[in-house]
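Here the complex is missing a single protein chain, while all its other protein chains stay put.
And then subunit A:
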Amino acid sequence: MGADSGPGAPAAAPWRKVLYGRQPYPDNYVDRRFLAELRRNVGVQQLRYWSVAREAGLVGQQVSCVAVFVALWSSLDGGALPPAALLWGGLLAALLGYGLHGALGGGTGGRTRWADLQSAAIFLAFTFGFSPVLKTLTESVSTDTVYAMSALMLLAHLLFFPYARPSPPGSLSLNAALFGSVCLASRLPGALHAFAMLTWALLLFALWPCLLQRLRDRAPRAFPWAAALVSLAGVGGLSGLWPGGSVLLLLTLLALTLACPLLLVRLQRHKDNIHGPWDEAEIREDLSRFLD
């Protein structure tokens, strides 16, 4: 404890920072090199405002995705949109997206076209087969409960979404979104409506993030434009349903994309992390060479 050169200190040999050797100093003695290895804010990156704003665009984009979905549902429910048209639109969008995904390159991730076709066939067959059952699922549940459940589920989807890396979809977020969409779809008037709704839910919540990830990786310039497009679609779709809501959505988007990054950058300068040899060891070596 404390500095050296107390009166009558032996000072036979210089103090070494080891415990395995007997030294004439007490065990809790340190010399003036105390806390010399302290480092402050070692790994902190200096964030720049516009890059943060770009990344925050993903969050805003996801919120508007949900808004688009809700808008589609309400138009289907109100009868403004015939389900057949929605189905064809979905098919077209899927084909476009698939083409874009392939065109952007970056490998197929080991899946052949045949496997993709199989997956698509399974989805369609399953959903089509179960849509009459799905339609009658919430007959006995009151409307308020259904709306509350769906809202809760979509909120959970937003909260648990893997914003860092959307491509392998997070289980909980995807499942919550699908659950909410099934609840909403079961309120629609017909089996075909339910089928159309579920197809669009799959497109929006499962397949669109994959495309977005690829865009982010391969065409970083185009990514903000895609996000902006979706946000606009969300605001526009919601305005048809509830104008107040679309204004609210716009404000939220602005706050998310512009205000929150500003706050983050401003607060960065208050960061004060200390590092030193007392931190937990991080193994930076690649240990996979031991697995053989």
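Some observations on this one:
What we mean here is this: a contact is a pair of C-beta atoms (placed from the backbone, for glycine too) under 8 Å apart; a residue touches a chain by one contact, two chains touch by 3 or more; residues count from 1.
We adopt the following convention: contacts and distances are computed from a predicted model.
The chain absent from the displayed complex carries the UniProt protein name "Phosphatidylinositol N-acetylglucosaminyltransferase subunit Q", chosen from "Phosphatidylinositol N-acetylglucosaminyltransferase subunit Q", "WD repeat domain-containing protein 83", "Partner of SLD five 1" or "CDAN1-interacting nuclease 1".
Within the set A:86, A:202 or A:256, the residue that contacts the chain not displayed is A:202. Of the candidate positions A:65, A:134 or A:196, contact with the hidden chain is made by A:134.
Among A:123, A:163 or A:242, the one in contact with the hidden chain is A:123.
The chain that is not drawn here is touched, among residues A:65, A:154 or A:178, by A:178. For subunit A, the residues in touch with the chain missing from this view are 119, 122-123, 126-127, 130, 133-134, 136-141, 168-172, 174-176, 178-179, 182-183, 202, 206.
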